[in-house]
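Up next is chain A:
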Amino acid sequence: MRIFNIGIVLLSGIFLACSSIAFAKVTGDTITLGAAVSLTGKYSTNGKHTKNGYELAKNKLNAAGGVKVGGKSYKLDIIYYDDESTPARAAQLAERLIKQDGVKFMLGPYSSGLTKAIAPVTEKYKIPMVEANGASRSLFTKGYRYMFAILTSADQYLASAVDLAAAAAEAKGKSASSLKVAMIFENDPFSQDVRLGVVEAYKNHGMKAVVDDKLPKNIDDMSASLAKVKATRPDILIVSGHSKGAATAIRQISQMRVDVPMLAMTHCDSAGYKEKFGDAAEYTLCAAQWHKSLSYSDSLFGSAADYAVTFKGVYNYDPPYQAAESSAALQVWKDAFERAQSFDTDKLRDALAVTKMQTFYGNISFDSTGKNLGKPMVLFQVLDGKYKVVSPPKWASTKLVHPRPKWSER
Partner candidate 1 sequence: MKNKAILEVCNSSKSFGGVIANHNISLTVPEGEIVGLIGPNGSGKTTLFNTIVGTHPLDNGEVYFEGQEISSLRVPEIARLGMLRTFQQTRIYGGMTGVQNMRISSPLIHDSNFSTMFSGLPPEVDERSDELLEFVGLYEKRNLMSGDLSFGQQKLLEFAMALMNEPKLLLLDEPTAGINPTLINGLIDRLKLANEKFGITLFVIEHNMRVVMNLADSIYCLAHGEMLAHGLPDEIQNDQKVIDAYLGAS
Partner candidate 2 sequence: MSTTSTGNTGSTNPLLYIVILAFGIAAPFVMPAYIQQVSFLWIFILFALTWDLQGGQMGYNSFGNIVFFGTGMYVSASTQVALYFDLGAWNESGGENTFIHATDEYFIGLAAGLVLSGIVAAALAAFLGSGILGLRGQYFAICTLGLSVAAGEIAAGIDLIGAGSGMSTPVWPDAADSVIERGTFFYILCFMLAVATFIACKYLYSGRFGMVLNAIRDDEDKAEAMGIHTTRYKALSWTISAFFLGISGAIMGNIIGFIDPVDVAFTGATFGVWMVLMAILGGKGTLWGPVLGAAIFHIMQELFWTYFLGWQRVALGLLIILIVVFLPQGILGSLREHFPEWFGHRLEPVAVEDEK
């Protein structure tokens, strides 16, 4: 009998909790977007960059008059949830944003893995999503129609570094196919995708891989892999593993005095690379979607450099590209709303598909799979404690220093 009563109370509790649904999509003069970002868990650093990027652009857009649809001006608002850096939670939250909070316009989470979990949900409900932080190329092979990524896919992150090395070798009269490549990648969707791109690139040049290590996600020590690198003396060492991997790598490479002619990585700036490691970081090649020294600009933020100043003024640190991408995602939404002049999700999808715009972050236009074709990746090298763009040639502000000086000669 008592158990029965408990059961009844419980069930009525569930019903009660569910009856307080707040429907939101467009109410009054507010357009509500939804985003699951990683506020806790292993991606929380970059999750924070992502959220800051969204917030900055939202406030800036609202201050600049909001979004004009049908002659009326709307303010943007964003509902955030914390996906705890796990795909399981991210998928649930996407469902929740769409079905309970009535969100019709989605922004992406941080990282490829989480985007992979969210994309099937948005696709199912035919909710357009502009995502700024999911670069894994398998995202673009599932035929998703409602997902638009404003970044370059992950396989292109470091492929250009391999090309640079090949060019440098040929300039010295050596054949590119004589080069040896060492790869150390974290075992997660993003880094493994970067690896695929690198593998394709070095195979194109006929190079040989001498080390191909995967690191577990909880890595704090890669000395075994680096010892292998020392033993095999490769010409290029490529490392990718989010901020944690970048920080561990640079520290141990300098500690162990690993001498390689070329060292390339991802996530240098979000790891606070040059600030934290000083000299140890010198001559490293870093892949980035964006950098403040690039010559892109738009009417809202001004130039890339202006964006960096604005961002720093609000959040007190230099914007990593993760933040810039996120800000740009909101600009893409605004553009789509204003071109579609509608809040209909299908019309918005079609508008998004034909996006062609310039932002401080770069040119944006999507191909049929939803990835951005408008801008290339950039590679910079840390020189004298500064990030200098070395590739692509169009933006190169300095010449690549190659090979890296040996540790004993510094």
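Selection rule: all candidates are chains of the complex that A comes from, given by their letters.
As a convention for this text, contacts are C-beta pairs under 8 Å (C-beta built on N, C-alpha and C of every residue); 3 or more make two chains touch, one makes a residue touch a chain; residues count from 1.
These numbers were taken from a predicted model, which means no experiment stands behind them.
In summary, of the candidates 1 or 2 that share the complex with chain A, the touching one is 2. Residues 1-4, 6-8, 10-11, 13-15, 17-19, 21, 39-40, 80-82, 84-88, 91-92, 95-96, 99-100, 113, 116-117, 120-121, 123-124, 136-138, 141-143, 155, 186-189, 191-193, 196, 214, 216-217, 369 of chain A touch candidate 2 in their complex.
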